[in-house]
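Left out: one protein chain. Kept in place: all the others.
Our next item is chain A:
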Amino acid sequence: MIPELGRLALILALAMALIQSLWPIYGIAANRPAYRQVAGPAALGQCFMLALAFAALAWSFYVNDFSVTYVADNSNTNLPWFYRLGAVWGAHEGSLLLWMVELALWSVAVVCASRTLPRDVAASVLAVMGLVSAGFLLFTLATSNPFARQFPAPGQGRDLNPLLQDPGLVFHPPMLYMGYVGFCVAFAFAITALIHGRVDTAWTRWARPWTLAAWVFLTLGITLGSWWAYHELGWGGWWFWDPVENASFMPWLVGTALIHSLAVTEKRGIFQSWTVLLAITAFALSLLGTFLVRSGVLVSVHAFATDPSRGIYILAFFAVVVGGSLLLYAVRAPKFTAGAEPVSPLSREGLLLLNNLFLVVAAAAVLIGTLYPILADGLGLGRLSVGPPYFNKVFVPLTLPLVVLIGVGAAMAWKRTRAEVLISRLWGPAIIAIVAGVGLLGLTVGVHALGAVAGCVLGLWAIVTALEELWRRTRGSRWMLSRQIIGMALAHIGVGIFVIGVSLVSGYGGERDARMAPDETVQYAGHVFVFRGVDAVPGPNYQARRATFDIYDADRRIATIHPAKRRYDQSGQQMTESGIDAGLFGDLYVSLGERLDGSAWSVRIYNRPFVRWIWAGGFFAALGGLLALSDKRYWRRRGKRASPAVASLGPQPARDKARA
């Protein structure tokens, strides 16, 4: 009964989505203002229906209703309840449902914030989001019904993929999807701008917080995903250039470019067409990511769907959405009047233009590396793959200049900055960064890894220049710094921390394979690892063989860790649980290989200095975004600009005209 209600709720949600989009579009086209009012309530209704559907699926998981195929395929009575709920988005159908629920949540957020927007803008933003949602609902109902039943119902489910049985499952996908889907709001704003033929300061002021919010979620989602992969996959790495990682990374790169170009458009009234194009691209890449993950064209941890009809539907949907919006762009974008004055290279906007170029080219490089194997296969050029070496070789040289630019940009003013001013502001931070970077490394681990030293200096440069800017601005004025400024500095400090982490891990980290019998020791990375043996430990739905390692620094025991092998009862699948001694300045990481002859095991030991800084950098950047987002200038009510008397007394059409 409950699953059928869920399916019914999905159908009603589709109806609501169509009302949310078609009525306002008609209202705007035919100039019937009353019709635009439908968008808000319809969005609320759609969200309610999707929430019902989601709750129905979650309930089916909670009560172990194995007559629902999706539940039977991804759950098990022995699975702890929190994983059963996380399993709702553990595979294709449910994660699609999560996608749509989050899109509906974003629509509701737009409805709630719509008092800051003119009514026709709010209506057309909601209409565009409704169209996207309708497309996905149709896809779900036609090809991926999560509520499909099977009779007779099996007595036991097939269990959730053991890789996903981790707290990371509860946080990473919802965060990541919030980011993906959030770019839909920026996209809807871009389409609205194209329809109304207007990109002005007011528009950027509306579009900016939404873009920023989506970016914060995406940053958190990617960071969490990287941390999850590090501790769950037992391979000691934090990023693999896996196609699905790339699928989330490309919208992030373009979204980052978008945040910066929105700043220029708001402050200087230039780059309008470019900003709109970036907003379209960011969402197009989110859709492309969804297509890559859902269509089964990729070989990856994440690619779970292998049904060609799904791939074709998403590809067609992608073509319609992206093709349609690019067509609209081609027709309407030339109307935007660009600022007549040229951009000086020695100005903040000049640097932000460079920043955008680097980010977009980097995104293009990732896109080519990700798509080329698929295209080559399709065109019969052979089956090939492009691995991490390609991405490292291309991506690092394309992004290091960006870190340099962060520092220079912090010292740069809008319009024009004299070179002397720039130098006077930058030489101090430059010297601090070089001395601190080389000095600290020289005193501790040595400076033999030149690339890592350079990366460390660059990271410090980003941090010190950001601090210098904060210090200069507080000194210059008595005013409290705006949250936007502090947020920006914090985000740039986050980039610096991230760069330091990446440089030190890749420059000074390492790993070693060893064969170890109980009570044997291995010396690695200045520590002594003692293998104490393996015990059998039963888990809720698995049997574990848990090893014990003591780690000694000279004669002092600093940690005891327990890497393990788990064999899951239902699937018989084997999983490695890594043992990690985590620390601010580095991790020691042991993963258990397989049992060799007798009681000896093959063991891999990793040294991962400063690896936590990578995720700390991501969290700092997200925190900076959050702080900037809370800046109150984004949240002024729309009534402020129009006269209050007109707003309350004038008839409806006149009010909207006054605001337009």
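As a convention for this text, contacts are C-beta pairs under 8 Å (C-beta built on N, C-alpha and C of every residue); 3 or more make two chains touch, one makes a residue touch a chain; residues count from 1.
Everything below uses one rule, namely that contacts and distances are computed from a predicted model.
Of the names listed as "protein-glutamate O-methyltransferase", "Cytochrome c-type biogenesis protein CcmE", "RNA polymerase subunit sigma-24" or "ABC transporter ATP-binding protein", the one that matches the UniProt record for the absent chain is "Cytochrome c-type biogenesis protein CcmE". Within the complete assembly, A:393 is the residue of A:115, A:393, A:418 or A:532 that touches the hidden chain. The residue from A:76, A:144, A:503 or A:591 that touches the chain not shown here is A:591. Residue A:368 is the one among A:368, A:431 or A:537 that touches the chain not shown.
Interface residues of chain A facing the missing partner chain: 161, 163, 234, 299, 301, 304, 306, 342, 345, 357, 361, 365, 368-369, 372, 382-387, 389-390, 393-394, 397-398, 513-515, 565, 571-576, 591, 593-594, 596-597, 600, 602-604.
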